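Note that this complex is displayed minus one protein chain, with the remaining chains in position.
Showing chain A:
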């Protein structure tokens, strides 16, 4: 309970007034051309700022932060299953446009997002099930660069903050990598810094 509440309030904390123009270059909505905001236009930036109140370079603002919609268009629903670090399956009903990292936060799943979706860390590392992995757009070079830093990298590794739900991702399963304990025992090599 407390964990979910803490995570919900963590989402609230990432929604804060930002005076900076958001950096759209790391946002997959930008790459998919599915973000309606043009930050170059001053007017739209103002409404962007007050409406979404988001931190610069964080994404997922367009849809997931709005809370569950009342009129749920069934075509909009994307079923997602998170498999947490203890192996527990957590089914979630999400919407087209939801960001996998912030969706996890909304449902109390312990997927960290240290850099807040700006492709500057690998803490939101997830494994994507085979059936849906190929349906994802290829990672940008910057995502691949950060994935290289993730422990226990696999062929089906992606960064959760870069996955935006589309209708064809219905049924996607996202597994959180198990955290190895005392990792030097299993031959882990210390990462550079």
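Assorted remarks:
In this section, a residue touches a chain if its C-beta (ideal position, glycine included) is under 8 Å from a C-beta of that chain, and two chains touch if they have at least 3 such contacts; residues count from 1.
As a working rule, contacts and distances are computed from a predicted model.
Entry comment: the absent subunit's protein name, as recorded by UniProt, is "NADPH:adrenodoxin oxidoreductase, mitochondrial", drawn from "serine C-palmitoyltransferase", "mannose-1-phosphate guanylyltransferase", "NADPH:adrenodoxin oxidoreductase, mitochondrial" or "18S rRNA (Guanine-N(7))-methyltransferase RID2". Here the missing chain is touched by one residue of A:98, A:116 or A:173, and it is A:116.
Residue-level contact of chain A with the missing chain is found at 2-3, 6, 9-10, 13-14, 16, 26, 55, 57-58, 110, 112, 114-116, 118-123, 141-142, 144-146, 148-151, 153, 179, 181-184, 189-193.
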